[in-house]
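A protein chain is absent from this complex, but the other protein chains hold their places.
Lettered A, B and C in written order, each chain numbered from 1.
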Amino acid sequence: MFKLAFIGGSKYSIAGYPHFIASQMDKRFEVVAGAFSTDPIINEETAKQWNVKNYYNSYHELLEDSELEYDAIIILTPTPTHGNLILELLERNIPIICEKPLVGTIEEIEKIEKVFDEKKHFLVITNNYSGYPMLRELQEKIRKNELGEILHIRLKMPQESFLRAPKSVKYPQKWRLKDDFIPMISQDLGSHLHHLSYFLMQIEPIKAFATYDKFSQYNVVDNVNITLEYENNLRGSMWLSKTAIGNRNGLHVEVYGKKASALWHQENPEKLEFSYATGQKIIIDRGSDIEMLPNPLFNRMTPGHPAGFIESFANLYNNIANALEKFKQNEKYTSQYIYSFEHAKNSVKLLHAASISNKEQQWIDIDNI
Amino acid sequence: MFKLAFIGGSKYSIAGYPHFIASQMDKRFEVVAGAFSTDPIINEETAKQWNVKNYYNSYHELLEDSELEYDAIIILTPTPTHGNLILELLERNIPIICEKPLVGTIEEIEKIEKVFDEKKHFLVITNNYSGYPMLRELQEKIRKNELGEILHIRLKMPQESFLRAPKSVKYPQKWRLKDDFIPMISQDLGSHLHHLSYFLMQIEPIKAFATYDKFSQYNVVDNVNITLEYENNLRGSMWLSKTAIGNRNGLHVEVYGKKASALWHQENPEKLEFSYATGQKIIIDRGSDIEMLPNPLFNRMTPGHPAGFIESFANLYNNIANALEKFKQNEKYTSQYIYSFEHAKNSVKLLHAASISNKEQQWIDIDNI
Amino acid sequence: MFKLAFIGGSKYSIAGYPHFIASQMDKRFEVVAGAFSTDPIINEETAKQWNVKNYYNSYHELLEDSELEYDAIIILTPTPTHGNLILELLERNIPIICEKPLVGTIEEIEKIEKVFDEKKHFLVITNNYSGYPMLRELQEKIRKNELGEILHIRLKMPQESFLRAPKSVKYPQKWRLKDDFIPMISQDLGSHLHHLSYFLMQIEPIKAFATYDKFSQYNVVDNVNITLEYENNLRGSMWLSKTAIGNRNGLHVEVYGKKASALWHQENPEKLEFSYATGQKIIIDRGSDIEMLPNPLFNRMTPGHPAGFIESFANLYNNIANALEKFKQNEKYTSQYIYSFEHAKNSVKLLHAASISNKEQQWIDIDNI
Partner (left out) sequence: MFKLAFIGGSKYSIAGYPHFIASQMDKRFEVVAGAFSTDPIINEETAKQWNVKNYYNSYHELLEDSELEYDAIIILTPTPTHGNLILELLERNIPIICEKPLVGTIEEIEKIEKVFDEKKHFLVITNNYSGYPMLRELQEKIRKNELGEILHIRLKMPQESFLRAPKSVKYPQKWRLKDDFIPMISQDLGSHLHHLSYFLMQIEPIKAFATYDKFSQYNVVDNVNITLEYENNLRGSMWLSKTAIGNRNGLHVEVYGKKASALWHQENPEKLEFSYATGQKIIIDRGSDIEMLPNPLFNRMTPGHPAGFIESFANLYNNIANALEKFKQNEKYTSQYIYSFEHAKNSVKLLHAASISNKEQQWIDIDNI
């Protein structure tokens, strides 16, 4: 088991508990330390409830504790704090597992790029949704050309939280209510869609056209439409929203090929639907005879017993453990499931281009960013 | 009962039989004559099978038959032929029921505008989808502000027919494989989405940004994305496609308001789904206690026995019969359900603006068209 | 076109208008006369609204009108009146199209059996649900052994009308609130399920066990569970209810075979779902490459435009027209789609056995009835 330390991610944060459970679910990692919160009471409360013995009121204290042993640090602080923290950890050669998005600005990307060396540094981003077995099945089906040439892809992630927040969390968090040049909604949701676009097709878009809207009371962008061009005339579209009542987390993936199309909806994650030129719709799940089946992690419980978000996250943590093992043996650790700096850089470039497009009301070449 | 004559719409056309059944379903109209096809064999075959006594091998013959009595002519010929035909019928003051779209070019709109006078001419367009009771319920709910201020609306109509044609019809028809400045897909599908946008919200968009794609073997536009701005920052989006495998006729309506949102999907037309700020999804149908219930046409058979496309079309034909009665009494015949030239003109302007936008790759003011 | 006369089925009845539309939809029949109601005002109102020239205030008057020409009579009166009416029409050798159930008692079956001769008499029952193309597809798939040996079949038809009546109709009708030995709910809904069981599998059950419940205010049976045994250990179950809130007309068919299973739900009638031993669910519709496709009636409008209950009913009326043609040529007119007395007799025997079973609380051999 690898030992983990948390920076951020207290019991009151949204991402903290899912990371805490998912990382430890399969006994690949143990959380041994945390600077969960800069509020000492919350910090202690979290450590006690989660039975974590070593806790620190600032991440500096954690880093300075020479007694403390750990194999990697998980960054779960607000996105605007990621940049400096990552630079500091890279300098110390500490393996980093960073909640998405890596950073929210092109400037931070450039700073990290100057020091980051994938051969020297372990840096992986937790783009959690690609941990779902059915999305991995889809990746494999696309790779094997089962859909034929991909013609267009439509990704969306509408949510309702700026019109009706979930009662179970303090939402929206304050730090999300101040927009950078790349608005927070794009940092938050757009990074997911960029990830899935690449994860599934293994190519990047080359041009972007975007429109931003502000519908809520918060005076930040809360509705984003991006039209994309990829190479070979592949067309893409992304829709992000925090003002779409009725959508808790409406992440949908639609991939249209010449021979077949595929649909996946995160709120029904165990099903994957294909439509073929025969006019048949074929729905598969973990109980079907599929590519992904041999992996026992995809069957912690037998098919028909829904596996949810946290289990898919745990799948990713298993991949991260494997990656960390490779890194420790000086092997390449990125893979079809594990993404590092380069991927985050492409994400920021796309979202930065979108912001320019919205401002200038024209198409923007992403490569020029 | 009013007497109808068909121009176009033979038994081999797509729209002919639905119009034939829908117009006569409730005994408001009787089809007494037809120039169904310029192919004399098909024409006779159609008339015989449909038991229509008066048939003519050209519409001129029909118009010239001074013995023939009818109250209106239904135009079901290919769209490019509509313009001249309409001009000819308007000149003769013959009431016209015209299959959508009225015409496909801005030039034709201008020609008709010069002669058309709503007080003198009866001209209605069969935008059939708004005949579904649940879309009418939605229109009423929006009018009563049940969704609150509308923030954004998303309309889509993806189809698969250019990658896999339905076996039951000769498709695509030849005349659809030659694009005007407004491509055929926009004339065909875009006119539906424009209609529903206006039908539901009773406002028109003011700016359009569009991208066109050609994915199929036919070298015509087959995939269209339009982003729209309406007044008051209302955002719209429309997606049309004939290259989206798995979608027979994927007409979806999504309306997002400040207080609630509404979804309707044409392939499940008896259901209307609302999502409220309480976090409840409420699904209603003809069997619920709703606004539209008193209309017996919406219950030809009791709830739970799905009414389909042709019945919704028959609802519209009932409205047309009512409109024709009003016209004959010199009353205003357009209404929340019945649309005439002005509506068609706005549709063509929007779609024309989209074509300019696609060409110039920038936002286009629709009012300048 | 054949000429039809209605007995019963006024504009205020539930079944009248669907029969009126469905029978005439494809111009195979024309309704030329009716004794729609014994209430002269309703009778006239119906005839006027439906544009039927010949109307009579009693069926005797209709039968006695020697001027009136018609090819068949449609019986749409309350079930308890069917028996005598049928006997009278059989005696006169008038072709009969009878709304299901043919009759509601074993005594009436016996009386009809004494005089009915399929070679001499035309008598068909409108078991409407088997007019849906997807159920016909399922019939064909079962016949071709695509499901393997059938192990069990589950049919249900729960409704809510005794707890909340549809507002659009006067419901429940008075004559439905008095139970015979076979309760009205079984006559009404059970006859549908018997029909579908036979329609799909072409075999009859041999034993029945039933329980009846009375939940509503009406003091009639309103909830029925029947467990069935067929030959070869095939197990069946039927559930009928008028006290299942949330179910407008919850007709579901589930057929489980050794190789595959099939599901069909009347409220989504255009889809048919199969599950195979590969773990795939395959959904087909009129737009898929299926057995039923060549029939143009199943594509009055292209796939993706839902066809509803009345269209499926019209499919049946087309089969009836074909059957009537055969009868007039002295050919056998029953078929896989057209059912006559023998089928109704088996239905009554099953439902009669169920009533004995409920009374005696034991299994009853149906053949002994």
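Note that in this section contacts are C-beta pairs under 8 Å (C-beta built on N, C-alpha and C of every residue); 3 or more make two chains touch, one makes a residue touch a chain.
Note that this is a predicted model, so its numbers are computed, not measured.
Asks: Mind giving the shown chains that are in contact with the missing chain?
Replies: When the entire complex is considered, the left-out chain reaches A, B, C.
Asks: Please pick, from C:L68, C:L87, C:L151 or C:I206, the residue that touches the omitted chain in the full complex.
Replies: Looking across C:L68, C:L87, C:L151 or C:I206, the contact with the absent chain belongs to C:L151.
Asks: Give the residue, chosen from C:S186, C:S261, C:T302 or C:N346, that touches the chain omitted from the document.
Replies: Hidden-chain contact among the options goes to C:S261.
Asks: Would you indicate which residue among A:M25, A:V255 or A:I369 is in contact with the undisplayed chain?
Replies: With A:M25, A:V255 or A:I369 as choices, the missing chain is touched by A:M25.
Asks: Of C:N57, C:T81 or C:S237, which sits in contact with the chain we cannot see?
Replies: C:S237
Asks: Footprint of the hidden chain on subunit B, which residues?
Replies: Its contact residues with the unshown chain are 278-285, 287-290, 303.
Asks: Can you list, in ascending order, the subunit A residues touching the missing chain?
Replies: 1, 14, 17-18, 21, 25, 27, 49-51, 159, 166-169, 171, 247-250, 266-270, 285-287, 289, 293, 296, 298-311
Asks: For subunit C, enumerate the residues touching the unshown chain of the complex.
Replies: Within subunit C, the residues touching the omitted chain are 151-152, 154, 160, 163-164, 209, 211, 213, 215, 223, 225, 227, 233, 235, 237, 239, 241, 243-247, 256-261, 263, 273-277, 279, 281, 361-363.
To be clear about the criterion, only the chains that are shown with their structure count from here on.
Asks: Select the chain whose centre, defined as the mean of its C-alpha atoms, is least distant from the mean of all protein C-alpha atoms.
Replies: Taking the mean of all protein C-alpha atoms as reference, the closest chain is B.
Asks: Look at all chain centres (mean of CA atoms) and spot the one farthest from the centre of subunit C.
Replies: Checked the centroid distances; the maximum from subunit C is A.
Asks: Find the geometric centre of each of subunit A and subunit C from their Cα atoms only, then give the gap between the two centres in Å, rounded to an integer.
Replies: That pair's centroid distance is 55 Å.
Asks: With chain centres defined as C-alpha means, what is the inter-centre distance between subunit A and subunit B in Å?
Replies: Each chain reduced to its C-alpha mean, subunit A and subunit B end up 42 Å apart.
Asks: Could you give the separation in Å between the centres of subunit B and subunit C, each centre being the mean of its C-alpha atoms?
Replies: 35
Asks: Multi-chain contacts only, two chains or more: what residues does subunit C have there?
Replies: If we look for residues of subunit C contacting two or more partner chains, we find 285, 287, 289, 303.
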